[in-house]
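A protein chain is absent from this complex, but the other protein chains hold their places.
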Amino acid sequence: MFLRRHRWIVPYALLTPGLLWLAAFYVWPAVQMFVSSFWSGSVERGFTFSLENWTTYPDALDRYSTQFQRSVLYAGAATILTFMIAYPLAYAIAFRGGRLKNLLLFLVVAPFFTSFLLRTISWKIILGDDGLVFGPLKTLGFVDDSFRVLATPIAVISGITYNFLPFMVLPIYVSLEKGDQRLGEAAEDLYAGPWRPGGTIAGAIASGLLFALLGVAFGYSVPIMAAAGAVIGAVAGTLFLSEGFIRVTLPLSLPGVFAGSLLVFIPALGDYVNAALLGNPGTNMIGNVIQSRFLVNNDYPTASALSFILMVAILVAVAIYARLLGTESLTEGRRL
Amino acid sequence: MTDRPILEHAVTRRAFLAGTSMAGFAAFLAACNAPGAATPTPGGATTGPTEAPTEGPSAEPTEKPSPAAELNFANWPLYIDTDDEDETKHKTLEDFTAEYGTVVNYSEVINDNNEFFGTIRAPLEAGQDTGWDIIVLTEWMAGRIVRLGWAEKLDLGNVPNYVNNLVDVYKGPDFDPNNEYHAPWQAGMTGLGYDADVTGELTSVNAYWDEQWAGRVTFLSEMRDCVGMALARLGYSRTDVTTEQYDEAIAELQKAVDANIVRAFTGNEYAEDLVSGNVVLAMAWSGDIIQKQYERESLRFTVPDETGTLWYDNMLIPKGAQHKYTAELMIDFVYRPEIAAQIEAWVNYICPVKGAQEELAKIDEELAASELIFPSDATLAKVERFRTLTEEEESYMNDQFSALIGV
Partner (left out) sequence: MTAVAATAAKAPALSVSVRRLLDRYVLRLYVILAVAYLMLPIVVIALFSVNDPIGRSNFAWRAFTLDHWLSPFGVPGLFDAVATSLRVAFLSTLIATTLGTLIALALVRYQFRGAGSANLLIFLPMATPEIVLGASLLTMFVSIGEPPFFPLSEFTILIAHIMFNISFVVVTVRARLAGLDRNLEEAAMDLGANEWTTFWKVTFPLILPGIVAAALLAFSLSIDDFVITNFTAGRTVTFPMFIWGSYRIGIPPQVNVIGTLIFLIAVGLVALSVVFQRRSARA
C-alpha cells in the first residue's frame, strides 16, 4: 500500500543498492584517478598536485594519438566482426534452438570460463606459422612460406573478436528470444512479392563499413575497400535478408545489438592483452600504453590522463551511437 | 606423476647437457671439480642460527626473540622444491617448520616485477605493512626498493650462512654494497636462444640484426635485457653504461625494428614461439631453454661472445614486516648448502650458495655438473649485470625504450 501511494520511491529503491556499491567502490577510485592525472613528480620524490599540470592531457593526446586511432579501428572492426558472426548464431539459437536452446547458449559462453591465456596459447598453436592450418597450406604451396597471421593486426583483431564474441551473442539472443518469430514469418508473407530494398541496403551498409575499417587497419585504399564491401553486402543482403526480417525481427533485436556492441566495443577499446600476446611493435593499442605508463614507467599522471580521455571519448561515442540507432527510447524507458 | 621431478630424467638430461652449446663448457668441465674449494667453512656454515647467533661479521650478542608462529613468503610460481610424493608439499618449507615450529604461508603471487611493485607500492608508501615478510624481486627492482628505503635492514648476526655462503659474484652490488638489505634467491642469464637446426650455432649478438631471419626473431620487452644486447653489439658495457651509449643502443635496436627483423617484444611467450617454430632466434633466459629443449631438441642457449646479461632474484624483507626475525631465519635457512641443493635439484636456475654444488652432487651428480646451474668462472666472466640506475636515468631510459617498442 505504501508503494502504491509513493510510486516515485520505487525506482530509487531499486537503484540504491547497486548504485551505492558503485559509488563506494567505483566513484572514489575514479576521483582518485582524476586527481592523480594532475600530479607531477616521481615515486622517489613523491607526487604533488597542481592544476597547472593540465598540460599532461594535450601532451598525452598528442604523443599517443596513433595508439588511440588504432584502438578505435581495431575495436570497431572487432565489434562489426563479432556482430556479423554473432547475429546469425543468436538468431538460430533463439528461433531454431528448440530444446537445445540453453545448451547451445552455454556452449557459446562456457569456453570463456577457462583462462584467457590458455585459449590464446591454443589459438597460437592452431594458427602458428607452420602450425595445424598454415603448415599443410605451405607444404602444398597454397600460401607463401613467409606468410603469417600471428604478430600481425589480423591476429590482434581476430583475438579481440573471438574473446568478446559471447558479449555480442548473449544480448542479441535475449532480445530476439522475447519476440514471436511467427511475426517475422507473417511479415515475410506480407512483403513477399516484388523486390524490396531493405535487405540489400542493410547488407551493403554493414559490409561496406566493415571493409572500410579493415582497409584503414591494413592500409589498403579505403574507398575501394568500402565499395567492394558494399557490393558484396548488397548481394548477400538481397539473397539472405528478407523484408520481413528487416521490418520486424531486426528492429526487435535492436536493443540487443545496441547492448552487444557496447559490451564489445567499450572493453575492446581499453584492451591490451590481445595486442600484447598476438601483436607486433606496430599494433599496440592505447591499453598497452596505459599499462606500460603505469607499471613500467611509473608515470601515473599520464596513465590516469589517458584513462580519463578514453572514458570521456567512450561516453561521447555512446551518446552519439544511442541517438543514431534511435535506441534511447528503448533503453531508457522514455516510452512509458 | 605430474610435474616430473628432474631426477627421473637423468638420461634425457645427460643427452641435453651433452648437446647444449654452452659457451665455455669445456673450460667449465676443467674448473668444476673444485668450485666449492673457495667456500671457507662449509661444515660450520650448516649450523643453525640458534647455535651460532653471533657468528656473522657485524654480529652483536643480542637477545634472540623466538621464531614467530607464521611467516608470509611471496615468491614466483614454481620457484621452490616440490615433494615427489605429495606435490602439494614443499620439503624445504616443511623442514623449516620442523625446525622452528613456524608455519610458512608460501604464496606464488609474483608474476612480474613491475606488477608486483604496483601492488606493494600503495601500502609501503602509506607506511602500512604489505602483509609479506619475504618478497622475491629481480636485482634492479630490489635496488629500487632499497633506494626507496622500503626494505628492512638485515641483522647480519642472524644470517651467518648467508654471510658465509654467498657466491662472490653477488657480493657488494652498487645498490647494497654491504649486502645488508637483500639476499639472492636464484640467478639466471640472458643470451641467445635459437633453433640450431635453422640457424646453426650462434655465438654473436650480431645475429639479432641478421635480416636472414626477419620476422622470426623476438626481443625481450624487459628493458635491461634487450638494450644490453645492443650495448654488447656496440662494444659497450652494461656495468658502466652512459646515457649517450644508451641512446646509441636504442638507435641500433630501432634499425632492427625498421628492417622488420623483430617479430615482437615479448615476455615469457618467446619460449612458446621457439618451441612451435614461429621464432628461430630469441633473446632468451637460460632457465627457460633447459625446459623447452625437452620439447624441441634443436634449441640452444649460448651466452654471446660479446657478453650476456646476468640477473638475479632476491629475497627482501619489506618495511614494516611483522615477522622480521623469522624472515631472517628463513633467509639463513635457505643458505645452508644442503637446503640450497634441495631447492636447486628442483628449480634448476643458477644457485648463489657456496657448497650447494657438493651437496647437490650427493643427490644428483649430473645436475651438480650442469653449467647452467653452477656456471664456471669462464661463463660468469662473459655475463655482466646492468648497473643500478638513478630514478632519473631509469625514467629517461624507460621512456626511450617504450617509444621503441611502440607503447
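Order of writing sets the chain letters: A and B. Residues in each chain are counted from 1.
In this section, a contact is a pair of C-beta atoms (placed from the backbone, for glycine too) under 8 Å apart; a residue touches a chain by one contact, two chains touch by 3 or more.
Quick caveat: nothing in here was measured; it's all calculated off a predicted structure.
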Just one of A:61, A:126 or A:320 touches the chain that is missing; which is it? A:126
Please identify which residue in B:108, B:174, B:211 or B:247 touches the non-displayed chain. B:108
Could you tell me which of B:271, B:317, B:367 or B:407 touches the chain that is not displayed? B:271
Which residue, B:295, B:365 or B:392, contacts the hidden chain when the whole complex is considered? B:295
Take the complete complex as the reference. Which residues in subunit A touch the chain that isn't displayed? 3-4, 8, 10-12, 14-15, 17-19, 21-23, 25-30, 32-33, 36, 85, 88-89, 91-93, 96, 99-100, 102-123, 125-126, 162, 165-167, 170-175, 177-178, 192-195, 238-240, 242, 252, 255-256, 258-260, 262-263, 266-267, 269-270, 287, 290-291, 294-295, 300, 303-304, 306-307, 310-311, 314-315, 318, 327, 330-334, 336
Hey, which subunit B residues sit against the chain that's not shown? 1-4, 9, 12, 72, 74, 76-79, 82, 87-90, 105, 107-111, 115, 118-119, 122-123, 126, 128-129, 131-132, 268-269, 271-272, 275-276, 287-288, 290-296
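By our rule, only the chains that are shown with their structure count from here on.
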Return the distance between the CA-based centres of subunit A and subunit B, expressed in whole Å. 41
In their shared complex, at which residues does subunit B touch subunit A? 112, 114-115, 117-118, 121, 147-148, 215-216, 223, 257, 262-265, 269, 272-273, 276-278, 391, 395, 398-399, 402, 404-407
Considering the complex alone, what residue numbers of subunit A touch subunit B? 42-45, 67, 121, 124-125, 128-131, 146, 148, 150-151, 277, 279-284, 288-289, 291-299
